[in-house]
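Note that this complex is displayed minus one protein chain, with the remaining chains in position.
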Amino acid sequence: MMKIRKYSRILGFCAALAGATAMTAPAMAGPEDQSITIGMGEDFPTLDAYINTARDGVVISMHVFDNLIYRNPKTFEYEPLLATSWEYIDDKTLEFKLREGVTFHDGSPLTAEDVAFTFNYWADPANGARVQASVSWIDRTEVVDDYTVRIHSKTPAPAALEFVAGSLPVYPSDYFQKVGAKEFGQKPIAAGPYKVESFGDGLVKLVAHEGYYEGGAKRTPSIKTVNWRIIPDTATRIAEVIGGGVDWVWNVPSDQVEQLEVVPTLDVSLASTLRIAMVTLDAAGRTGEGNPLTDVRVRRAVNHAIDRETIVANLVGGDGQVINVPCHPVQFGCDQDAAVVYDYNPEKAKELLAEAGYADGFSVKLGSYRDRARAEAVQSYLAAVGIKADLEVLQASPSFSSWREGKIGMWYGDWGSQSLADSSASIGSMFDGSSNDGARNEKVSALAKEAASVMNPDERKAKYAEAIKIITEEAYWVPMHTIVMGYAYSNTLAFEPTLDELPRFYDASWK
Amino acid sequence: MTTAATIPVPLPDEEQLIPRRGFWRRALSHRTFLFSAAILLIITLIAIFAPMLAPHDPYLQNIAMRLKPPFWHDKTVAEHMLGTDQLGRDYLSRLIYGARISMTIAIGATLMSALIGITLGLIAGYYGGWIDTAISTVITTRLSMPIILIALAVVALIGPSLTVVIVVLGLLLWDQFAVVTRVATQQVCARDYVTAARVIGSSLPHILFREILPNIRAPLIVVATVEMAQAVLLEAALSFLGLGVQAPLPSWGLMLSEAKTSMFFSPWMIVLPGSCLFILALGINLIGDALRDLTAGGRG
Partner (left out) sequence: MAVVVMMIVSIICFVLSNVAYDPAVGIAGAQATDEDVALIRQTYGFDRPLPSRFIDYLGNLAQGDLGVSYLSKRPVLDMILERLPVTAMLAFFSMTLALAIALPIGCAAALWPNTIIDRLSQFLAVAGQAIPNFWAGLLLIVLFGVQLRWLPISGSDTYAHFVLPAITLGTYAMPPLMRLIRAGMIDVLGSDYIRTARAMGIQPLKLTFKYALKNAVLPVISLSAVQLGFMLGGSIVVESIFALNGIGYLAWQSMSRSDMPVIQAIVLMISMIYIVLTLLADLLNAYMDPRLRSARK
């Protein structure tokens, strides 16, 4: 017994050491100390907004980083943020006047130099911005004077303001150059309403930036501390919000949203988003030359095989709607009438498969995430026409990666267009010949590129319509439905979901 | 020195090696044995006759009938006694077919690991010397590696499926077979009948499989029960993590994983498959205990 005690004392010592590090995080409160705890699903390696494009990362970015301008989520109008005014000098030149007296979290002043450095740095493809579409249109950014900056685009860039507002935060050039990109991702400094207090150990802790400027479109926060906790398991996340351990969660399955309504301490909502779900098909043969999906008849058969109406009515919930286009109907240029529509018709699907020489069906890998039930429903509809789909349900980023790396023939995924209300962020990103693009149709890529570089709205619409027509005719995707986001949060929190799927905690407050 | 023998596993005593006479007579009056045998018999019958017993096709989805509660709930539907899942598939039928999957994996993986473990153990125990040292090293290596982690990594690399799960578990769960066989073989080899067989020039396979193996079968059966229970639970854990049996196969572990977000308002969706797993693993473990008891004569 003595020896056992000795033995456990050694262990106890180790544990105490461990405890010293693990126990320092304070207990999380709520309204009393104006803090809020958020539950999110995935960890990420960096907070750099140009690299961390996972949705939770984008949300954190918009609390920490400020862009030049801001897009109002209700009116979709641009409003001043770091820039007080902006104008097109010509088709390819945008000029911004910067707000004076803005400081970064470390107290250093923001000048045109910072803006130019940030944009020029990330416009270089060698620096690895994750979404190239948001930066590749920039030719160079030029300092005019301390508070004036000009962005020159390579070609006319009609969606430029959308990108400037949505995915081009401004970094402090001195600090960034001093610590380097890697370190910056761990300890970012920027000009947003919150600064990063700590990052790591399953927690991102933000505190209000005391010197945040007044007069921009983002409100000075009333909630002073935001704790983003990583809770990988959806069930645990729901348990935590019921139990009050966290104050706010999203990505709640729609079934649970309906049931959580009865919990007296919670408010729930199922809100529409700019996100669309689709089944992408390996038309280019990335999983193997001449695989069945390279045959347009097979892809059309897949389109006919899936009963999207039933899936949407029962498994999507809220205001979710069936889409027939490879873009969100709200987005500019997303013309539903241009699309070829495939009705649910399993008989037709079987005929097409037989015609293509696959009367006995074939096997394919189907990747998915977000909602296992929906993915299994698709799997079952495919099985009904003889297509055996091996389902692989992973977390968001690994699942998307397996599509991009061409490991799976079908991917029932979704695309949030970085919350940009322009088809250049959907068609332009998913059919651009990059790893997102499983079609590799040069005509479509060219159309999307042209549409993103002419200024005339009608001309742009016509180009997108043509792209949509080809994409649906060739059945590169099964366009599925819009995504409805399920939220559950403490009913003492004043919070309103937005269409752009970017919760703003500087706008939220405790009642 | 770190040898496999220092790893504490239930090693057989001398008298444990051979089942005592009157095994069945005593077994039939052994309550634990009868109880656990009954459980396993029922589950096995359910697995074998699943197509006849299941009221519905376990794969048939009917999205309009989804998430119906079981019979003790007010809103139940007569045709689905235990309700339906997220896609309107009959829960009872899926549980019944789930027994098939669990049993297939338990038996498949255990047979495979028994084959590997017993062969290695026999060779090590019979030859001794450097062969024994080499095999013991292999056993220790296997023991030192975390099973779940290796299983997950391998499955993640080659892609999950029923066959892959059986093979991976079979390749990982042989250690106890090897350890027990090795020690038991060492003991048996010293006995007269083995020496006699050797002297009269019996062939090696004859000695190993006719003389030695039958005499060490009792402890091996006990090990087999331990490994079967392990296989059942590991499969469930792998499927729960999404790297085991794949949808739409109704594995109990996968059903748990599919239902876990519903557990707050439809608790039966995780209570039912979880209980099935528990009862199966309990039955296997209990029969292992009972056999140990019966073959060792009073000592547990």
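A and B are the chain letters, set down in written order, and residue numbers restart from 1 in every chain.
The criterion applied here is as follows: a contact is a pair of C-beta atoms (placed from the backbone, for glycine too) under 8 Å apart; a residue touches a chain by one contact, two chains touch by 3 or more.
The model shown is predicted, which means the values in this text are computed figures rather than measured ones.
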Contacts of the hidden chain among displayed chains: A, B
Touch criterion as defined above, residue of B:Ile63, B:Ile216 or B:Leu286 at the omitted chain: B:Leu286
Sole contact to the chain not displayed, among A:Pro31, A:Pro80 or A:Gly245: A:Gly245
Touching residue (missing chain; options B:Leu143, B:Leu171, B:Ala197 or B:Ile221): B:Leu143
Missing-chain contacts mapped onto chain B: 1-3, 6-8, 10, 133, 136-138, 140-141, 143-150, 152-153, 156-157, 229, 233, 236-237, 240-241, 243, 253, 256, 260, 263-264, 267, 270-271, 274, 277-279, 281-282, 284-286, 289, 299-300
Those residues of chain A which, in the complete complex, touch the missing chain: 1-4, 7-8, 11-12, 14-15, 17-19, 21-23, 25-28, 43, 45-46, 128, 130, 182, 200-202, 229-233, 235-236, 239-240, 242-245, 394-395, 397-398, 401, 404-405, 434-435
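Just so we're on the same page, only the chains that are shown with their structure count from here on.
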Separation of chain A from chain B, taking each centre as the mean of its C-alpha atoms, in whole Å: 44
Chain B residues within the chain A interface of the complex: 59, 61, 63-64, 66-67, 86-87, 159-161, 242, 246-248, 257-258, 260-265
Residues of chain A touching chain B in the complex: 233-235, 238-239, 242, 253, 255-256, 259, 310-311, 314-315, 365, 372-373, 375-377, 379-380, 383, 390-394
